[in-house]
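Some notes on the structure that comes next.
A single protein chain has been omitted; all remaining protein chains appear in their positions.
A, B and C label the chains in the order they appear, each numbered from 1.
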Amino acid sequence: MHEFRVSVGPASFRLLSDWQKPIAQMRALYASYPEPEIPDFTVRLEAVSLLRRFLRPSGAIEGDYMLPDAAPLPVEQGLLALEMGMNLQMALGWRRHLILHASAVERDGRVLVMTGLSGSGKSTLSAMLGLDGWRFMGDEFVLIDLVSGAAVPYPRLISLKNLAIAEMQRVAPSAQFGPVMAGTPKGDIRHMVPSPEAVTRMAEPGIPALLLFPSFGYSAAVRELQLSETFVRLTQASPNYVALGEPGFTALARFVKTVPARAIDYETGAEAIAMVEQLWDTLA
Amino acid sequence: MNDRNPLYRAESPDLLIVEPLDDMTLIYHRRSGITHMVTAPVPEILEAMGQELVDIATITARLSHQFEMEADASDVIAIVDSRLADMMALGLVERASEGTA
Amino acid sequence: MTDAMILVGALRDPDSAQNLAAEQWTALLTIARAEQLIGTLAFRLEGQAVPDGVKAILTDARLNAEVQRRTALWEADCARRALAEYDGKVVLMKGTAYVASDLRAGQGRSIGDLDIMVAQPDLPTVEAMLLAAGWEWVKQDAYDDAYYRDHMHELPPMIHRERDRMIDVHHTILPLTARPRPDAAAMMADAVPLPLAGGVRGGPEKIVGSLPFESDPPPTPPVSGRGEVFVFSPEDMVCHCAAHLFADGDLAGGLRNLWDFHCLTQEFTASDPGFRTRLSQRAEHHGLTAAVERAQRLADHLYVSGCDQITLTDRLFIRRLTARNGYGQQTRRFIRLAFYIRSHALRMPPMMLARHLWTKWRKGHQPKV
Partner (left out) sequence: MTIEPDDHDPSGRRRFLKIGAVSAVAIISIKPAVAQAAGSILNCEIPVPGPHGSGSYIASDGQLVSRDTPGAFPPSYRNFTGEEVRRAMNGRTLPGTSYDQSQAYVNYIRRLQAGQSGFTCYASLQMPR
């Protein structure tokens, strides 16, 4: 099989594929990332059958950890499949941090964490803030240190969807982008390489200082959340909370009690960034 | 077995991590690894039970001694009974069965 | 190309892992995960000098195994409480039994569903009690249901609606259609109670549902004698392990099951010199002599240094058991297909096998080979 290895934050992967192209794409996009000697996880993109290796080729996502119901993807979307496989290994297999399904940016050693459903805009917001004086830490997972409570970066490729693709190309014309994958299960997807700073400083954690639950598509509003609501929402945003047991409980309870949280609704990116800056100044 | 006045025992306090948040309290149950989020009077009942085998009347009396409650005595007993049943289903409380009660 | 012999070697002789190169470590860890033996490997390699990246992975695996152990014991305790009013024996089986009995086979073992056995006439009672306590049927399909009830050794699987954990309720250890017919009644009769079964009321040590904590409370006396849980006698535990290894499936996950067998026989033999003799007698009584003997030869060959007394057929089994490459993929497609067909042939008379495969095929099931 074709092979590429990469470290993202504290985690490392061996990516294997029956086809050469997705591996070459990964290699180009992750060129500035370190290569591990002994990877934490293996992800495989395998032909569903011998026939499907050549005729309308499509690959199944396999690896150390797998989920039922995963549908194969056409090989043109192999890059996306490998990224999904990496996320899946983290979600099901990672035990060294409490994982929050969230994006994060850092300023002055302090971290803004944003969590929400796909479509909430957390990914695009983190990418835009990353161009606007913040250090980008990750758009998919934030890793919470079980002992110190610090937020550890996981700056994988930024996954841009649909309208966000053109928007980011406009504001960050010099950034490196992957191939456009049209008609994926999540619409059009194009990956963007995080800034060089995000990659060189990916071993540098920060102290969580503000938690936001953004919702895109509603008129601007800020809502306070009860600690208990925040706690429950974060358990549902954490793929490994239950699997971690007591250390996960301790880390999450501390996070909820020490980090102020707000839900924000917004209609445009500029509006969201203004709200974020204002909340950051008053709360963080 | 004394069906009319069953005795209950709460999980050992060392196996529960209690973390009050707001009007909800988190209870992490070390034996099961399950996090429960509870409202009053659940933490208060567990506290009132201590580590002994106790009946509902004792629990209710201890609660009434500590707290002012907006309910008459028979309601309090019914509510405590209902919460004990909830906690039994989750393995946070166990009822003594025949022989020793 | 690497196969699962690299895993077998590390389990057999942990010191040998010192000499592994980075590439071999990667293959070893991947294969161990695929064979559900990563936790076991982590315990075996405890204290060995290993590269940092490996150490982190093995530490994760040990912690994860500990969480699985606790979850399995809690699930057993939930079943115990649900069946507290049931008069018969509730016997824990497989992984849960090993960890509940604190056996070496349980160290680092991955544990999925809860398996219990009760006396066959009591199945409706037990089923009703479990349904009342929050378990639900997983399947609604009439064919599967009838198939289970007519031909299998267990109820159709149930899942707990709150905890999302599955329970398999057995009444014997092999499908009713299998050729050997073990004496389930004798197994139930000889099952032994766990040292001290108890959830909330139990003390801290080796108790169903407890983890060793620094701050463990002093033991509290049990509230009643009822609601105990049992495990098979050592001989029956080993007989079941061998039967399960060969009959229940196409040897998928076989390395793990064989490791169970190896640990059980070693541990029981060490503490009781008469164990082997009694095991042979018991295996004969159950009609499992061939299974136990083959399991013993395979386990000795793979997991004990310098044991090479194996037959030609044994070699095929070993080819099947180690059919996994360093990427974690299954290999040796043909031999796996052969074992798949064989596993069904063992379980069913030919006509029933044909009917079963036909029905499954029409419904779109294909053997995942």
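Everything below uses one rule, namely that a contact is a pair of C-beta atoms (placed from the backbone, for glycine too) under 8 Å apart; a residue touches a chain by one contact, two chains touch by 3 or more.
Computed from a predicted structure; not experimentally measured.
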> Thinking of the complex as a whole, which visible chains are touched by the chain that is not shown?
Replying inline: A, B, C
> For the chain left off this view, which of C:E23, C:E85, C:D102 or C:E136 is in contact with it?
Replying inline: C:E136
>> Just to verify: which one of A:T42, A:N87, A:S103 or A:T250 makes contact with the chain not shown?
In response: A:N87
>> Under the stated touch rule, tell me which residues of subunit C contact the chain that is not displayed.
In response: 136, 138-141, 144, 157, 159, 162, 164, 166, 362-365
>> Residue by residue, what part of subunit A touches the chain that was omitted?
In response: 61, 67-71, 73, 80-81, 84, 87-88, 91-92, 99, 101, 117-118, 140, 184-186, 215, 232-233, 235-243
> In terms of residues, what is the contact footprint of the unshown chain on subunit B?
Replying inline: 13, 16, 18, 20, 23, 34-44, 46-47, 63, 65-71, 75-76, 78-79, 81-83, 86-87, 90
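In this text, only the chains that are shown with their structure count from here on.
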>> Quick check: more C-beta contact pairs at B-C or at A-C?
In response: B-C
> Using mean CA coordinates as chain centres, what's the subunit A-subunit C distance in Å?
Replying inline: 37
> Which positions in subunit A touch two or more other chains at once?
Replying inline: 245
> Of all residues in subunit C, which are in touch with two or more distinct other chains?
Replying inline: 67, 70
> Which of the residues in subunit A come into contact with subunit C in the complex?
Replying inline: 1, 12, 14, 16, 36-40, 42, 44, 46, 62-65, 93-96, 243-245
> In their complex, what parts of subunit B are in touch with subunit C?
Replying inline: 9-15, 30-34, 51, 53, 89, 91-94, 96-100
> Inside the complex, what are the residues of subunit B that reach subunit A?
Replying inline: 17, 19, 21-24, 26, 28, 30, 33, 35, 37
